[in-house]
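Worksheet: the structure to be examined is printed underneath.
All protein chains of the complex are present and in place, except for one that has been dropped.
Each chain gets a letter, A and B, in the order it is written, and its residues are counted from 1.
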Amino acid sequence: MSQQDQVAGRFQQCLPVLATLALGLWIAYESFTVEDPQPYLFPQLISVAMIGLSAAALFRAIRGANRTGVGIPLDLLLRIAPGIAVILAYVLVLAPQLGFYTGSAIGFITLYSLYDPNPHLSVRTWFTRIAITAGFMLVIYLVFALALQVQTPRGLFL
Amino acid sequence: MSKYVTRFGMLAVLAAAMALPASAGEYPDRPVSLMVAYSPGGATDFQARIVTMVAANDEYLGQPIVIINKPGAGGKVGWNKFASGSKKDGYELAAYNVPHFIAQSIKFKTKYNVENLEPIANWGADPAVFVVNRDSPFNTMKDVQDYAKANPGKITVSGAGLFVGHHIAYLQIEKALGEKLKYVPHKGGAPAMKSVLGGQVMAGVNNLSDAYRSRDSLKILGIADVQRNEEFLPDVPTLAELGFDVDDSSVNFRGVMVRKGTPQEVIDTLAAKVPEMFKNKRVAKQMKAGGSPLRVMTRDEVKAMWAKREEFLKKLLAGL
Partner (left out) sequence: MAILCGGTIGGLLLGATPGLSPTMAVALLIPFTFHMTPTHGLMLLGAAYTATVAGGAISAILLKIPGAPANIATALDGNAMAKKGEGARALQICFISSFIGGVLGILVLIFLTPVLAKWALGFGPSHMFWIAILGVTIIGSLDSKSVIKGLLAGAVGLWIAMIGYDSIQGVERFIFSEHLEGGVHIIAALIGLFAIPQIIEMLEGGRINRQYQIIKVQPHSIVAAFRETISKTRAAVIGSVVGVVVGLIPGAGGQIAGLVSYDQARRFSPNRDKFGTGESEGVVAAESANNAMVGPSLVPLLTLSVPGSPTAAVLLGGLLIHGIFPGPNLFVEHADVAWAFINSLLVGQVLMLVFGLYIAGLAAHVVRIPPPILASGILVLSVFGAYSVQSSYSDVVVMLALGLGMYFLSKYGFSPAPLVLGVILGPIAESNYVQGQIIAEAGDGMFAYFFTGALNLFLIGLVVASIVYSVVSEIRIRRLEPRTGVAS
């Protein structure tokens, strides 16, 4: 079963172009209703192009003529959902609240452990995971904090 | 469980590496940061780096000053963040550019204005100059005025953006000439200078320091300041000398400030030591080598200068 041959259904194909259509309409609304239209010339042109292209793509999607893209089947969504949740938690909560280095260490080991096929209940597995996380974070710290002197935000910790 | 072990392991490693002194002594007892609202490598950035390079000497702060760049939207992003989110403990300083930040606080909805910021000291003053290409038919400001009289609105003048020093100098010059010109805003001083050198525009308003570096391909017709620049361009007259009513309102002043609410004793310490640091011999030598005019002003002088600019700009920008 090759993924290339699998094409998302008509309904799914409509979703992304409906999104761009909505975006185009919103941009058009924002840029055609301002008092001073001069700085909005380009956004106006872009919104018109976006609406036109989205409409064409939508028409093709309804006819079933869009033959690119595999879509997102439910089982795939379920497999990536925990990963995306960890990424969001890391970037939006852990990194700013705990500090970039602490947050990153937690984000790294959580994401890694979640998708690591080695057994969770083995001491060896955890030893490897911790060692890799510590090693990686040390390199990041050496490069960004010591060598390049990037001042990252601090939270509760570093 | 193991996750916690890692976390604390990590922390221990990082803390050891940082070796931060935690003792609370006299201010400052740890490095101080200076936020620059422009990109690294820009004029404000490299001048800030030069004037703070001796901060760690015992006679000054005794602690190094670390530059943090937060560029974006002509400085608005950095200053907005500074005025709304920085700590008021004296460990977070920022560099100011007058008249930019004052003009922006008048023209735009910004979180900063002269009221919620406290000046510490000024290190530099870069006046605007009126330049034309070496091949230009204009040789004096009088030529420009005559041409503008015959062709109103036909002389294109480049400058770095709207409501920055260049634009303000342009507005003053246009008013003083009594003739219409055409301002072409660019994305910064360098592209604006490029347009003059490349002949895309007929004239330009630019920084004295940048014009000085390109002086072989330019004619510098006048300085928008109250005095000539003896150090770099002693032969170029001020616009006022030429009979045009242009003062030093557009001069780009650069200096250090803190947020309002910073403890008074911290402000006093900084206000006493920072101007001395700017006067350091090594700093002066390096600034001159970089073609940047040094002008050290104390906290009180800067306060008066800010107030004067604020008043002037409110009037000038009211009609726009």
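By our rule, a contact is a pair of C-beta atoms (placed from the backbone, for glycine too) under 8 Å apart; a residue touches a chain by one contact, two chains touch by 3 or more.
Every value quoted in this text rests on a predicted model; they were computed, and no experiment measured them.
When the missing chain is restored to the complex, the residue among B:Pro31, B:Gly62, B:Pro237 or B:Gly291 that touches it is B:Gly291. Within the whole complex, the absent chain has one touching residue among B:Ser195, B:Thr238 or B:Asn252, and that is B:Ser195.
Considering the full assembly, B:Arg213 is the residue among B:Arg213, B:Arg228, B:Lys279 or B:Arg295 that touches the omitted chain.
Of the residues in chain B, those that touch the hidden partner chain are 39-43, 45-46, 49-50, 53, 67-74, 76-77, 80, 107-108, 153-156, 161-163, 182-187, 190-191, 193-195, 197-201, 210, 213-214, 216-217, 286, 288-292.
Contact between chain A and the absent chain runs through residues 8, 12-13, 15-17, 20, 23-24, 27, 30, 36, 38-43, 46-47, 49-50, 53-54, 56-57, 60, 63-72, 76, 79-80, 83-84, 87-88, 90-92, 95-96, 100, 104, 107-109, 111-117, 132, 136-137, 140, 143-144, 148-153.
Operating definition for what follows: only the chains that are shown with their structure count from here on.
Of all residues in chain B, only 2-3, 5-7, 9-11, 13-15, 17-18, 33, 66, 68 touch chain A in the complex they form.
By the touch criterion stated above, chain A contacts chain B in their complex at residues 101-102, 105-106, 109-110, 126, 129-130, 133-134, 137-138, 141, 145-146, 149, 151, 157-158.
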